[in-house]
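All protein chains of the complex are present and in place, except for one that has been dropped.
The block that comes next holds chain A.
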Amino acid sequence: MLSRRLLIVSQSLLRRSSPLVTSSVSTSSEAQVIDTDRIQKEVFKSISEEVAENQRQRLFAVVYVNGRQWKVSDGDLINLEGNLPLNVGDEIKLEKVLMVGGANFSLFGRPLLDSNTVSVDAVVVEKKTTNPELKYVHLNHHQTKFLNWKSDEATVLRIKSVTAKAVQQ
């Protein structure tokens, strides 16, 4: 381990011009990209094959809705807080996709993936009220009792499909 570190240091000493190595303290070694074009092509090709329509692979995606991130896949139900400006039966496309994955690959956006490449379609299946939560206030010897019923509105989405197009270089 130590000898490997020494080797890296000597490399960095040779390349004095790079500011990353000389200025900051870093325990990790520098990432080295080897044979980029060939490997990129291979990766893109294999992901495109995984994603293709005839494969019928189940994909999952991480989408940002309602102030948080959801890991969704085909047929999932998600319960969004609040009475959103949508009607029951409306079909929407969730556009803030942070990540898409299949059984054998994961694609991460920086921070978002292109919304044309990945599409997460959803339907509004229910709009309802949430189960009321009770807030009791009882002050001893003051003859004071309050009972608050707190209930909010909710919108339930069904994820229809998570699909991705072939990755382009």
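One rule holds in what follows: contacts are C-beta pairs under 8 Å (C-beta built on N, C-alpha and C of every residue); 3 or more make two chains touch, one makes a residue touch a chain; residues count from 1.
FYI, contacts and distances are computed from a predicted model.
Missing chain, UniProt protein name: "Large ribosomal subunit protein mL43", from among "Mini-chromosome maintenance complex-binding protein", "Large ribosomal subunit protein mL43", "Trafficking protein particle complex subunit 2-like protein" or "2-methoxy-6-polyprenyl-1,4-benzoquinol methylase, mitochondrial". The residue from A:Q40, A:Q55 or A:T130 that touches the chain not shown here is A:T130. Only one of A:S48, A:S73 or A:S115 touches the chain withheld from this view, namely A:S73.
For chain A, the list of residues touching the undisplayed chain reads 5-6, 9, 13, 25-27, 58-60, 70, 72-79, 87-89, 91, 101-103, 106, 123-131, 156, 158, 160.
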